[in-house]
Structure formats: C-alpha cells, structure tokens
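Every protein chain except one is present and positioned as in the full complex.
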Amino acid sequence: MKKINAGIVGGAGYTGGELIRLLLNHPFAEISFVHSNSNSGNPLHKVHQDLIGETGIRFTGELSDDIDILFLCTGHGEAKKFLEKNNIPPHIKVIDLSNDFRLTANAFFHTTYTGIESEVVTRYFVYGLPELNKAQIQQAQNIANPGCFATAIQLGLLPLAKAGLLNEVYTTGITGSTGAGQGLANTSHFSWRANNIQAYKTLTHQHLGEIGQSLLQLQPNSNIDLSFVPWRGDFTRGIFISSTLHCDLEQAALKQLYNDFYAGHHFVCVSEEPIFLKQVVNTNKCVIQLEKVGSKLVVHSAIDNLLKGASGQAVQNMNLMFGIEEAAGLRLKAAAF
Amino acid sequence: MKKINAGIVGGAGYTGGELIRLLLNHPFAEISFVHSNSNSGNPLHKVHQDLIGETGIRFTGELSDDIDILFLCTGHGEAKKFLEKNNIPPHIKVIDLSNDFRLTANAFFHTTYTGIESEVVTRYFVYGLPELNKAQIQQAQNIANPGCFATAIQLGLLPLAKAGLLNEVYTTGITGSTGAGQGLANTSHFSWRANNIQAYKTLTHQHLGEIGQSLLQLQPNSNIDLSFVPWRGDFTRGIFISSTLHCDLEQAALKQLYNDFYAGHHFVCVSEEPIFLKQVVNTNKCVIQLEKVGSKLVVHSAIDNLLKGASGQAVQNMNLMFGIEEAAGLRLKAAAF
Amino acid sequence: MKKINAGIVGGAGYTGGELIRLLLNHPFAEISFVHSNSNSGNPLHKVHQDLIGETGIRFTGELSDDIDILFLCTGHGEAKKFLEKNNIPPHIKVIDLSNDFRLTANAFFHTTYTGIESEVVTRYFVYGLPELNKAQIQQAQNIANPGCFATAIQLGLLPLAKAGLLNEVYTTGITGSTGAGQGLANTSHFSWRANNIQAYKTLTHQHLGEIGQSLLQLQPNSNIDLSFVPWRGDFTRGIFISSTLHCDLEQAALKQLYNDFYAGHHFVCVSEEPIFLKQVVNTNKCVIQLEKVGSKLVVHSAIDNLLKGASGQAVQNMNLMFGIEEAAGLRLKAAAF
Partner (left out) sequence: MKKINAGIVGGAGYTGGELIRLLLNHPFAEISFVHSNSNSGNPLHKVHQDLIGETGIRFTGELSDDIDILFLCTGHGEAKKFLEKNNIPPHIKVIDLSNDFRLTANAFFHTTYTGIESEVVTRYFVYGLPELNKAQIQQAQNIANPGCFATAIQLGLLPLAKAGLLNEVYTTGITGSTGAGQGLANTSHFSWRANNIQAYKTLTHQHLGEIGQSLLQLQPNSNIDLSFVPWRGDFTRGIFISSTLHCDLEQAALKQLYNDFYAGHHFVCVSEEPIFLKQVVNTNKCVIQLEKVGSKLVVHSAIDNLLKGASGQAVQNMNLMFGIEEAAGLRLKAAAF
C-alpha cells in the first residue's frame, strides 16, 4: 500500500510537534515536509528536542504539491490566511487544527487555484469530531479539527443531547499548560504556574460556539444553556471536565445510553470506576464517568489536550478520510505516571 | 501581658504541625505542650522536620491542666472521644479542628468533670467562622473550627446569602494533597497524584452540612441547593473554588455587597483582578473575585487549606476568644511562588 | 511469523505495568498471562487504570508453561525465590528485572526441574545491557536486566572505560518517584515529595556493584573509584546523571569516542545540544551530552527509569534474544511535555 504523504504547516508549534511524533510512527503515512519559516533548514530536533535520533527531516520554508493531505497547525486566524496566500491544489485534503472553520457559518472557504488554468475552488470543512460525524468525515475533503476543551466537553454530553436531555449544564474544566501553546507569557512562566490554579475566560471561552453547535445538531430546537468555567492547571498535558445537570434518568439507564452511543467508537471508554486525568495522558483516548446523586447527574470526562484534543484527533480524522483503520498510528503507550 | 498557654492534642498531624508553626511565632501565645502518644519524647522536628533549630519542645504523652486553651487536632470522630476520655477542666477553652461539633445538632457536649468534686460540664461549640460569627466567637468558650472546603465555599457565598440571593449553586473546588492528611494512600502516592486530577465525593462531600447550615443562618427559610464537585489537585496547599449561579444583581452592586459584608474582616480581600491560588498559599487570607456574565454570576475564592482552612483560622478564633488582635501571629509571608 | 508468547510475573507493580503497556502494542509478541496473586481474577485495568479499553486480559494466580519467555517483575530477592518455588521448564527463557542475578557472582542459578523426569537445570544470567553485551544477549537464555541508575550511569561512562580513561568519577543522579516502586512510604507521599529534593543512599547505592563490574569488564585491572550521590526528584519518570572526572582528551576526540562506541546502538544518542530529562521520558532512549572545561569532563546522561531503565530494556533484550529487530515495539512517542 502506498503511504499517505502528509505535509505539515506550522510544524514548530506544540500541535505540529505532536503531529510529527505521531506521523513518524504511523504505519500508513509518512511526512513529506514540515513547514516552518522561522526554522527553515534546521533539523526537527532543534525545536522538538525529543526527536533527536528519530528522523533526518528538516524544517523547510517551501511547500510541495506532492502530498495527499495538508495539516494546518498554525494559530487561530492563520489557517484561513495561509489558504488564501498559498496555491494549494484542490486534490490535496486539508485538516485544519485551528478554529477558523469550525462553525458552520465559517465552514465554506472559496479561493482561486492557479494550475494550468485558474479554477475557483470551494472547500467545505466538516467538523471533525469522529464520535459525532464519522460518516461525513469518511467522505470529507476538508476537516475542521475540534478544540481541546470542546472535544472533552462534547464527549461528555453528546449522548445526553442525542436523548434530548440537556437543558442547563454547569461545567468546570481544567487544562494543562500546553493548551495555551508555546508562547511565553506570565501565565506560562513556571514560577507562576507551578502549584497554582486560576480561572480564565469565565463563561466566555471561545469553544462555547462549537460545543453549542454540536449539541444542537443532536438535540435540535432546544434551549441548551452551558455555563463553562475553565481553569488553568499546574500540569502540562490533559483536560479534566466535570459537568453537572438535572437529569431524571437513573444510573443504569444512563450507562446504557452512553454505552450505546459510544459502541464502535474505539477511543471513548465509559468507566465504572472513578476516572482520573493520567489514565489518558499521552493517549488518544477519552474516559468518561457518570455519577448520579439525587436528581443531579455529574459527567466527568478526560482527554489529552494535544492528542484527542488536537493532533491525535487530526490523525484519527486522516485515518477515516483515507479509509484506513481508525486507530492506526494511535495505539499509544500511556505515560501512566 | 501574660501569654496564652496553649496545649495541642494530635500534634503530629498536618494541622497540628501547622498550628505549632504558628504558635511558635505568636506574640501573645506560647505552647505549653504538644501531645502525641506515638511520638512521645521525640523532639518536634523528628516529625515536623522544618522545625529543626526552632524549638526544644518535645512531644509528650501527658496532658497538663495548666493551660488556657486546648487545640484538638485529632481526626474526625476522635475529638469527641478525647473529651470523653480525658478529664479536661471546665475553665480550659477548647478549639476543635475536626468536624465533630460543627453542626448545631452536635454542638452541645456533656461530660462529668472530676476535680475536687464531680461536676457536670456542658460545652457548647460555636461554629468558628469569624466572618460569619465574630461576636459569638468573642464570647465563646468552645469553638468548632470549620472545614477547609467549607470555609472557602462559604466565604464566596455568605454575602449572597445575607442578601437572600441564593437558590441553585453549582460549585467546583480543587484541593491540595495536605487536605487529605498525612495518611498513606494510593491517592496520596506521588507517582499517582503528580500531574493528575480526579473528582471524589461528587455531590456528597461531608462539608455540605456545615455549608448549608451557615447559608441558612443568613438566608433562613430558603431552598438553597448547592451542587459541589470536589477535585483532588496536584499541589500540596490550597483550595480554589468557582461557584456559578443565576443572579440579577449587576457587577457594581455585587461588588458593593461583598465589600460591605467583608468590611472589618482583615483576612478576606475582594479582588478586581483575576485571582489565583498562590496569592494566598502560606497565608491566612481568602481572596474572592466576582465575574458577572449575562444573568450568571461566578464567584471564585481561594484559601490555604491548612491556614484559613484549618490551623490559621483556629488561631484567628483563639485571638478573638482572648480579646487580642484578630491578626496576631497571622501576618504571614506568602510563599508567592 | 508466530508471535513470541510472554508470561509476566509480578504484573501488578510499576515495571510489570510498563511491560504490559509495551507488549500489548508489540508487533511480534503477545501476552500469554499476567501473574499476580493478590489481583487474581481482576482485569488489568483495575490496577493499571490507563489500560481501560485496551485489553480483556485478567490477572491470574496460575502459571502456564505454554510461553516462550517469562519476565520476572518481582521485587529484589523475590525473583530467585520464585524460580526456586516454581517448576519452570528449561526451554522457557527468563528475563529478570530485579537485582538477583546481575553480579557475576550470582549469575548462575541451579534448580531441579520436574518434567516427565527430573533434571538439574542451570540457568546463567547474562547482564542485559545491550550496548555492552549485545552479542551475549543474542545468545542468552536468561537475562539479568540492569538497574535504572546503573543503566544511566554506565551508558554515560562505557566509552571512557573502553578507552581506559576512568579513574576517579564523581556522579550525581536524580530519579523520579516511580524508581522507588508503588509501595507507600513517607518519601513517596505527595505532600512530602512535591517540590522537594533529598539525597539518599549516599555513596552506598546498591547499583554500584553492577556499575563497577561493567566498567571493569571494559577497563580491566584498573582502579576505578565511583562516588555516586543519588537524589530523590519531584517528578515521576526519568533519571538524569552528571558525572565529573579528570580527562585529557579534547572535546572532538571525546565526541568521536562516543559516536564510535554507540554506532549501531539505536537507543543511545550523543547530543551536541544541552540535553534535558523530558527528551527521553516515555521513550526507550538514552541521551548523552559531553562537556569539557579545562581538564575536567562532565558527562550528562538521561533515561526513562521505567523504560530504558527497566521494562523497555527488558523488551529490547527480548528482541535481541529472539533475533527480531532490536527496536520492535519500542518506537514510542515521547511525552515531550
């Protein structure tokens, strides 16, 4: 089988690095190029130093058309600009890890491709949450890869939305520092962040839009009100979510609901034991736990923000788009500790 | 001025150690004895190793009546047993750091004291949250020192309760490992807890009783429904709380409400800037931040679980009981980092 | 190709868990059984909770002879006892992760195997450091897998020993908490270990024996004096070593010496950039950096204590023993953060 040729744009960032780590070991894909203007010519391990001894690939400032898929690991707002400025052939599939195309209102992208002749190209970006949209992803030419908090919160709530059970939801989430990227900031300074907790973007996090869109997709014409308080955590990887809501279903029925919903979805596990963040760190998995007390339901969910919340999910989407096994290249040894 | 003579029971535990650290530097109090059966005869720094060079006091297995106040730093359920088994003179004030006497239903303790003659002694334990009950504490002979989560959550909500504004409240809190004491357990193993997050006692935490009691004290005959999800955090000291609720008051009115409520309360600061846990770690302070978005209010609050959440608050209560300055011995240098 | 059938004894511990994680994804091996008396009947993820959804294997209290290789992940002193008490057929290869057979003086193990007839069996344990003993390992029936500190220190010093350059060496090393296993102890309590550093077993660490043996193997008849101060670190995974010594070779010659020595050894990288611990965490790699200042040489080396320092090296040894690719099942995505 010919390997999938992948190009990576924005390869010097956290999600770019994680994507490289995955694709270097992917059985059916290989990296064609890793684009980075600022690091052009340097070996990958100058930036991603764990890659020492793993590959001879160097960052390049050039793009190549000889690829099957292009991963955009650039910052929010940069992906659209990149597609506007660069002449990407229509046959190349695109997975964008930014939030540029996640909302239906932004899902169409029009540009003119100049090959032998000019042609107008329209790219439609399918929202790439496989547990929600697997069939569309399998047919998709372009994917808007979901946000990290958005993934963790949605996976906790989708079965309830499908059953029409969502109304008011109160969600708290905590994220590792890699969720904020590699930019230097006071809140990413070790002296500040170590042993610290802080709320930020209270009730206004930018992922609320895509979360609401997905929940309404499964529970249309409803009035879902999600209050989300994100916290900065003093760890590097992972997201832990607790969502609380009124719910009349009993624990057994809830368990059935979740198991039915996630049947056939390799990466989601509904646990009967208390879950914890490190179960999933350095894996592409999401673990979910349901706790019913009185009339209230609490749904806990946990993912690795760089994997199931970003680059791992991007590879999962690639696998689906190319008709290969969904888990290929994603059977990762958990760090566990 | 004659110094207050303090006895400490359960001095080998975390709250006992923290109390020792405070009282060693207290300008108006001194430690008469530190009781610990298992460590009797050992210098304090055998257990609390940071105390090396600070004091020559040794643990003792004996109690002395020549004290003004007795701190009970024993485990939950043990304080009551201790008072039953030991013949504590009625004139000795008691501050109990356990949950044995916090609920009004448990606040009376009857025993027979055998001095020259036998006499029946009734001790009534005032719930020792100074920002709620300062006047009673100043008159109290016995104090039930509040729980750590209970303190942080109440300080965030008391002004709203006084204004009759509480109905449904959704609270998430995260606590450092010292909140669970020094017992060895899988969830206190460094390999497990480092870089980890886990929910526990979801909606069933034992502090819900005392929290509800205090809120109803200020907002009687109401139907307050507090859903509390506690998390284990990967740090040693501190509690961070976010409580979300519907609220019609605007931000300015809320600010006024909180500032009025906490006027005269030295240790509570209402911040206009985003707060974070390490502002208060190693201090007796509570910082609070209010965020109003749409019809929702989020109240963030943070304390050090061993200080304002335990031993610091106990000293604050002692100060009030003996009519000395409330902050005496509690002007602590924050760790800050 | 028929897969290698592996049995694991002591599968509930840290190295057992790590070995399971590796073998579950190994392309040429599969787990036949995971033995644990205390967990018999439980699914693996009851203990190794990250394995939820990964496998249906359960711990067993029974041993099976239908295996090709047996991994002993029991504590020090227990491996020998296990082999004495259990009737292991001579054809089964053994890799012992404890220190029971690492020293030449302990490398022979004699027992009587009772099959159809009784026969005296002698097992000779080759010291399983592939970068030192690859040829013997490829022929070995039994392997004494090296200690974690021993691996990191030796890999930093072996080229110098081969060149006859070792005399006095001053080594400091720091290890993650998983190096001490899952036993509960004051020094593994999160409240103690977080943000803490402590020396232990100063100049008396039990790995000094195997280190000295290997160095003398390459630099015989010499008087090597290694002073090793181990530190407990406040992280879970990894070992970082700095060894300082007098050395007359210049940096360029040293680099050549190391590159020559490690040519053909997949898992050791000599870096020209400053190395750091997280380059290798969750991988089977060792990174080495050489710094020559004046007449002194400092060699830094780093490994993951559970992988190159234990279970990863055990799999590497298994690969060599069975003639399959040395890196099979060991191309691990670094945690990186």
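Miscellaneous remarks
In this document, chain identifiers A, B and C correspond to the written order of the chains, with residue numbering beginning at 1 in each.
One rule holds for everything that comes next: contacts are C-beta pairs under 8 Å (C-beta built on N, C-alpha and C of every residue); 3 or more make two chains touch, one makes a residue touch a chain.
Being a predicted model, the structure only gives us computed values, none of them experimental.
Seen in the complete assembly, the chain not on display touches A, B, C. When the whole complex is considered, the residue among C:S64, C:N86, C:T114 or C:N196 that touches the unshown chain is C:N196. Contact with the undisplayed chain is limited, among C:P220, C:G294 or C:G323, to C:G294. Among the residues C:L19, C:I275 or C:I288, only C:I275 touches the chain that is left out of the figure. Contact with the undisplayed chain is limited, among C:G147, C:G179 or C:G233, to C:G233.
Residues of subunit C in touch with the missing chain: 170, 172, 174, 191-192, 194-200, 202-204, 227, 229, 231, 233-238, 240, 242, 244, 274-278, 281, 289, 291, 293-294, 296, 298, 300, 302, 337. Even with one chain removed from view, subunit A keeps its contact list with that chain: residues 14, 176-178, 182, 184-186, 188-195, 234-236. On the side of subunit B, touch with the chain left out of the figure occurs at residues 14, 17-18, 21-22, 25, 46, 48-53, 176-178, 194-195, 236-237, 266, 269, 271, 273, 275-276, 278-283, 285, 287, 306, 331-337.
What we mean here is this: only the chains that are shown with their structure count from here on.
Fitting subunit B to subunit C on CA positions gives a rotation angle of 180°, reported to the nearest 5.
The central chain here, found by comparing per-chain C-alpha centres with the mean of all protein C-alpha atoms, is A.
Two copies of one chain, subunit A and subunit C, touch each other, and the residues they use overlap strongly: the shared fraction of interface numbers exceeds half.
The distance from the centre of subunit A to the centre of subunit B, with each centre set as the mean of the Cα atoms, comes to 41 Å. Centre-to-centre separation of subunit B and subunit C, using mean CA positions: 47 Å. We define each chain's centre as the mean of its Cα atoms; on that basis subunit A and subunit C are separated by 35 Å. Of all residues in subunit C, those that touch two or more other chains are 14, 176-178, 194-195, 236.
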